[in-house]
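Heads up: the structure comes next, in structure tokens.
Note that this complex is displayed minus one protein chain, with the remaining chains in position.
Chains here go by letter, A, B and C, matching the order in which they are written, and residues are numbered from 1 within each.
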Amino acid sequence: MKKRKICVVIASRVHYGRLKPVLEAIKQHPNLELQLVVGASALLERYGNITQMIQQDGFTINETFHMILEGENPITMAKSTGLGILELSTIFANLKPDVIFTHADRFETLATAIAASYMNIPLVHNQGGEVTGSIDESVRHAVTKLAHVHTTTNAETSQRLIKMGEDPKTVFITGCPSIDLAKGTDLSVTKNVLMNYKGVGNSIDITQPYLVVLQHPVTTEYGNGLQQINQTLQAINELKMPTIWLWPNVDAGSDEISKGIRLFREQHDPPFVYFLKNMHPEDYLKLIANASCCVGNSSSFIREGSFLGTPAVIIGTRQQGRTKAKNVVEVDYDKQQILDAVQAQIRHGKFPSDTMYGEGNASKKIADILATCRVNIQKRIQY
Amino acid sequence: MKKRKICVVIASRVHYGRLKPVLEAIKQHPNLELQLVVGASALLERYGNITQMIQQDGFTINETFHMILEGENPITMAKSTGLGILELSTIFANLKPDVIFTHADRFETLATAIAASYMNIPLVHNQGGEVTGSIDESVRHAVTKLAHVHTTTNAETSQRLIKMGEDPKTVFITGCPSIDLAKGTDLSVTKNVLMNYKGVGNSIDITQPYLVVLQHPVTTEYGNGLQQINQTLQAINELKMPTIWLWPNVDAGSDEISKGIRLFREQHDPPFVYFLKNMHPEDYLKLIANASCCVGNSSSFIREGSFLGTPAVIIGTRQQGRTKAKNVVEVDYDKQQILDAVQAQIRHGKFPSDTMYGEGNASKKIADILATCRVNIQKRIQY
Amino acid sequence: MKKRKICVVIASRVHYGRLKPVLEAIKQHPNLELQLVVGASALLERYGNITQMIQQDGFTINETFHMILEGENPITMAKSTGLGILELSTIFANLKPDVIFTHADRFETLATAIAASYMNIPLVHNQGGEVTGSIDESVRHAVTKLAHVHTTTNAETSQRLIKMGEDPKTVFITGCPSIDLAKGTDLSVTKNVLMNYKGVGNSIDITQPYLVVLQHPVTTEYGNGLQQINQTLQAINELKMPTIWLWPNVDAGSDEISKGIRLFREQHDPPFVYFLKNMHPEDYLKLIANASCCVGNSSSFIREGSFLGTPAVIIGTRQQGRTKAKNVVEVDYDKQQILDAVQAQIRHGKFPSDTMYGEGNASKKIADILATCRVNIQKRIQY
Partner (left out) sequence: MKKRKICVVIASRVHYGRLKPVLEAIKQHPNLELQLVVGASALLERYGNITQMIQQDGFTINETFHMILEGENPITMAKSTGLGILELSTIFANLKPDVIFTHADRFETLATAIAASYMNIPLVHNQGGEVTGSIDESVRHAVTKLAHVHTTTNAETSQRLIKMGEDPKTVFITGCPSIDLAKGTDLSVTKNVLMNYKGVGNSIDITQPYLVVLQHPVTTEYGNGLQQINQTLQAINELKMPTIWLWPNVDAGSDEISKGIRLFREQHDPPFVYFLKNMHPEDYLKLIANASCCVGNSSSFIREGSFLGTPAVIIGTRQQGRTKAKNVVEVDYDKQQILDAVQAQIRHGKFPSDTMYGEGNASKKIADILATCRVNIQKRIQY
């Protein structure tokens, strides 16, 4: 039997972290052949070029591409999407995949989905039906309407997809593959986890209590990023606890966040904060698994966090509407609220593991769906 | 009070035909300023460059743009979408509209919607909630998930949008503006209607019985276009009735259709068929209003056709699922079925007018919504 | 020894015709590996998709790409160049060639040259130093200034490159590879040469006297194409001799030329003209080798024509300044001049072969240069 060619586009460090177990499962599936495309911020030094990391993990990269315009503003985010479609359509035309697997809700995802759709290539979408803030909310649902098959995190999101008019026969609850990695990895930390990463500031001892901060821009609130991040920076400055701070992603407003961080460093040069660009997915999981508290608006604090039970303080609107386990407390863009919530979460300590985002066996299920799904290229809403 | 700047992108002759009453209503609204952008196939001689027509109708064109890649295949359709986003984002950044109004389900629409969404510009979408075949079906619903406000054709489509999770407060039944033009125009034909258009073949006398044929490619059935159009061509060749045949739009597969038509002309040089590229919207309406039967898969045969009561034979899957009035008979890509159906429809003659697609007063309502709608840039699904 | 990877971009049927012997020579060279990229109008049905032809000739196509915007006007020609750079840079980044070989003076050539230059990939340019009209004149010399090595047609063009400031050590007289094909092919015609091509009109018997017409647009005279081609059409219509007419290339103004041809066909339906889109390079050579006269502005009438000795009438400015052999007569865009010149040329009959454009052994020389050239990536003008 001819193997199905499954094309996966890795567009950022987070993409890779989440999809690594799926890539493994595809690679090992007897009826599948992996076509790995790496591009967008995954190639950029500024956001942590991860091509080497991917190759060291044993994957062969079939094609690479650039699609990110400088500016990190609403105009360039639109343009990057357009450029992504131009790039990916050529790559898909040359690789001729049987199925394209795409993930989540970013502009790279939308570019992938549009290229696949117009090219009549079956599209399997992961993480549909979730609810958040930012433009991701609209984009995720738009991608759902373009996708032929859906692999979802849980029954609630599957149900939402069906309500939206997707054919129930195309919706599969698999759990999120990010949980697979969390489950399959020894998450104990040793002093040297951070050794491999060249950050900025004084490195910290993560065998002692520490915080992790990751706050992305909210594109629909573009223009407010600087004042938003300042609240977080002031709270951290007051906490004076060892903190690992990860740089934001490439969304519109990223420069506002980065500027805030840089100004803060210039003014305060806080000896207790270590700034990092990117990490191996497993190391990142170790980091948040063992943190006293995670602070910001990264979905990983909610998703992987629910499974890991790490206390988290989620700031602002970016994750509004997303299903959350007990480990999460939500606060406004407000220094005092952040401060109070982090202190309360630290006092509370670890929460029990919750499997609302998956039980850790999603990748194998996804690979099986990719190998067997029968797609009707002509979609039709169910009502 | 500062007028709201409403940007409308006209991307094809059909776009213009449908939206002309809306452009008029915006232009005349005391609180609105029209920003008119014309591009894509609306600029191309091959598809009938309509810029002059638009200017002669009294509109000022603010900006023009090119976005169509040659090939008319699935790859270039994807690429044209990407290029459209690149072009439109620059234009929107320079025009700085308060609201963007977009229409229907084409790749130009998707490009408009994506540029608007990422740029945090309120997006009003017309014709959401309808159901068809082709990639348009997926794209229409994807655009719905990106749009902030919806102006719809009827209660059924409004209801569908709400089921899809749109906020009912953002969904307005206005009817389709294409009906406004049908209602507001004297549709009696005189011999000279066709005089202004340089077609190919012998011109025909449209005061005598005639057919209109317009059959677009179905992108999700790319590769079958030639054999599909051949069935229609053979049926028409057998009918030997005066026929006005309009060239297909710019979708993937357009070249297959055009090739079929050209080969047919080479072989048969049928003296009773007149091939036309584009017409004034009003003249096009006259044409279909007075036809003995309309044949093909144009939505105008269903939409404007329902109001006009012109018998129509709809071929294949492109309009599958779309609500249809009694004037429509559906057949397969099959010469004999087409032949039988056209003959039966001619025998039946005109149908009573049906207002399922609107009562002819949509444009004014749409302009009022554009003038007054309050948009929450951050969308959120309602369940 | 590791083989040098030589990337060649084939962007049109003419490109392919001219470069086929070079592709062969690279393929057979012990120290070279051919990376074949096919795109632009070479993929378009309208201009004669030649991918199948290339594969049937035994070449493996590594990557394909689209870059042509519809419109065939000055704006879209600029945009196609830009898009070509976007496409080719990704392809070059993935193929990682050691050397890129490019040809002539078209916008696809310029796109190739710019991508190569900025990517620090050694660029070998063929046909530099020639002189013509149209924008090709400027583009050819611009490409020269970007290229690291030059393979030229003759001593005159080599001398011109050196005058322009190119390092003499980088300029090699090889002759034009198009002559190789002319020399290496049995050019006798049989009735069935045209059998494999689906043209428009009545096929003609090329064992009897016939004309070949090929007239491209002149981009720097954009807007005059229709009236220019009309002069030629009227002359041909008066000659009433069997004529094979080839459609123009994709340059700005192409639609003007095509429109003129189409209107002419509608009005006159001349039974003695057969319209063709594309041919196998060898068949095209047979065609012009045996024509009574070639008419238009194709460089092949001058270049291959000099070697073949076929009488030619060159119309207008497109080839102004180009070195010509005795087989060429130049006339203005003027029906009477064309008519008189064609009749005089037919009366004259064949001219002796002239090797001013090469002796038929260029490809092997070019392959050797590609295998051995040592390139200084940093260019510097020589004065």
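Criterion: contacts are C-beta pairs under 8 Å (C-beta built on N, C-alpha and C of every residue); 3 or more make two chains touch, one makes a residue touch a chain.
In this text the structure is predicted, and so the values were computed from the model without any measurement.
Trainee: Since one chain is left out of the picture, which of the remaining chains does it touch in the full complex?
Mentor: When the full complex is considered, the omitted chain touches A, B, C.
Trainee: Which of these, C:12, C:41, C:89 or C:345, touches the one chain of the complex that we don't see?
Mentor: Hidden-chain contact among the options goes to C:89.
Trainee: Which one, C:114, C:149 or C:294, makes contact with the chain that was left out?
Mentor: Residue touching the chain left out of view: C:114.
Trainee: Can you work out which residue in A:66, A:148, A:183 or A:216 touches the chain that's missing from view?
Mentor: If we include the chain that is not displayed, A:66 is the one touching it.
Trainee: Out of C:12, C:102 or C:219, which residue would touch the omitted chain in the full complex?
Mentor: From the options C:12, C:102 or C:219, the contact with the absent chain belongs to C:219.
Trainee: Who touches the missing chain here, A:79, A:145, A:183 or A:379?
Mentor: For the chain that is not drawn, the touching residue is A:79.
Trainee: List every residue of chain C that touches the chain not included in the displayed model.
Mentor: Within chain C, the residues that touch the unshown chain are 74-75, 77-79, 81-86, 88-90, 92-93, 107, 110-111, 114-115, 117-120, 131, 133-135, 137-139, 141-146, 160, 163-165, 219-222, 252, 317, 320-321, 377-381, 383.
Trainee: Could you list which residues of chain A touch the chain missing from the display?
Mentor: Where chain A meets the chain not shown: residues 41, 43-46, 66-71, 75-76, 79, 83, 200, 250, 255, 259, 262, 266.
Trainee: What does the interface between chain B and the hidden chain look like in terms of residue numbers?
Mentor: Answer for chain B: residues 63-66, 83, 86-87, 90-91, 93-94 touch the chain left out.
Simple rule for what comes next: only the chains that are shown with their structure count from here on.
Trainee: Measuring centre to centre with C-alpha atoms, which chain is farthest from chain C?
Mentor: It is A whose centre lies farthest from that of chain C.
Trainee: What is the distance, in whole Å, between the centres of chain A and chain C, each centre taken as the mean of its C-alpha atoms?
Mentor: So the centroids are 50 Å from each other.
Trainee: Using mean C-alpha positions as chain centres, tell me how far chain B is from chain C in Å, no decimals.
Mentor: Chain centres of chain B and chain C, defined by C-alpha means, are spaced 40 Å apart.
Trainee: For chain A, write out the residues touching at least two other chains, lowest number first.
Mentor: Residues 83, 86, 90, 93 of chain A each touch two or more of the other chains.
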